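Heads up: the structure comes next, in structure tokens.
For this depiction, one protein chain was excluded, whereas all remaining protein chains were kept in their positions.
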């Protein structure tokens, strides 16, 4: 079992690296292409993975990863489970502001409401931000890319006076106390 | 220094301090230069070591390869070298056994490749369970389809997947041939069948392509029956139906040739007897060319 560690490698000049983890490998590809094409003043590398752990062979060439994004497709139970399993292969240091979750298909009518609640609970327990994305439209993908890039800039240290930890303490997901109550009703 | 000259009345201590700083600075610089020198030397040394190791490795590889080559030539010559020969050559090297095996392996591989090149089968290990045999077919020097068989070797030999057309009686061949014990014979029969089928199909294709005046009235999937219509020239040009039957499915040549025409005398004419023999002996598309030249058909 190899943990992915945030500080085991030296950062490169003017570079930020983001890792997108998605079980289905559909949305991550589109998102990666959008992120790369966005205008920005740092060099952004996107790495795509289906799940963690990452293959050991690539260990040598893999740069320091500044942000890990788990993409969860709410219509698929498998997508959630896969993300949950992958979390175990991440060094605890990452959870100090270098992980975020991106949920797609949340508005789909076929999604059972419990699934969103369980995702929110999971994310809240890890003190991470939770983003929602519309993956069917270009606009939605663009917005998601912009938001991820903004977070990435902070976590990779390209924004003076701000850190990932600082940002995530402001943006982290919280579960309203009445969710359980609603369930109960 | 210039500062010191300009303000000679300044405190002597200040001057000393400055000098000390200069000296320190110089020392640091010197140290750096020295370090760079040493570093460079170390670097060069490391490269040297790496190169030496690489050279040794290449030398060893070269040696192994030459002895392998020698063994190969020996193997190719004698077909089964005695142990002593090998011992002699290798001067009792520990690796002789391995080398021998390696040589044998390359030899077999080359044989398989050669076999594949002359139209045999190509055998490939699949992931885990069995082998995939591909049978290339050709007709008159032209490569046509390649058929594949995936054979499962676990406990009992069994064909798990293939792309052989359904009108080739594969199952009958499996039942009749002794596939469990003699897979080679089975593959030979199959290959013969496939080559014959592809050959007949290619002939039919050529007939359609080359001979516009000859009409193909009927044929079937296995290409074992071919009914052609052509005109026989004479005072009264007549249409004739020629039926070619390929009853031996492992052959590209017909086993029976019949002709039907309004002119009943045609079938028994000596001219036709000759043509019939020609059709029985040469592939149909070439026979038709000859017939046309002779003027038997228009």
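For reference, chains read A and B in written order, and residue numbers begin at 1 within each chain.
Here is the rule we go by: a residue touches a chain if its C-beta (ideal position, glycine included) is under 8 Å from a C-beta of that chain, and two chains touch if they have at least 3 such contacts.
One rule holds for everything that comes next: contacts and distances are computed from a predicted model.
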Of the options "WD40 repeat-like protein", "Mediator of RNA polymerase II transcription subunit 31", "Mitochondrial import inner membrane translocase subunit" or "Centromere protein N", which is the UniProt protein name for the chain that has been left out of view? "Centromere protein N"
Specify the residue from the set B:70, B:122, B:231 or B:261 that touches the hidden chain. B:122
Considering the whole complex, which of B:164, B:206 or B:228 touches the chain not shown? B:164
By the contact criterion defined above, which parts of chain A meet the unshown chain? Give residue numbers in ascending order. 19, 23-26, 29, 32-33, 36-37, 43-50, 54-55, 58, 62, 76, 78
Since one chain isn't shown, list which residues of chain B touch it in the complete complex. 122, 124, 126-127, 132, 134, 148, 150, 160-167, 169, 172, 218-222, 224-225, 247, 249
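Going forward, only the chains that are shown with their structure count from here on.
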Could you work out how far the Cα centre of chain A sits from that of chain B, in whole Å? 47
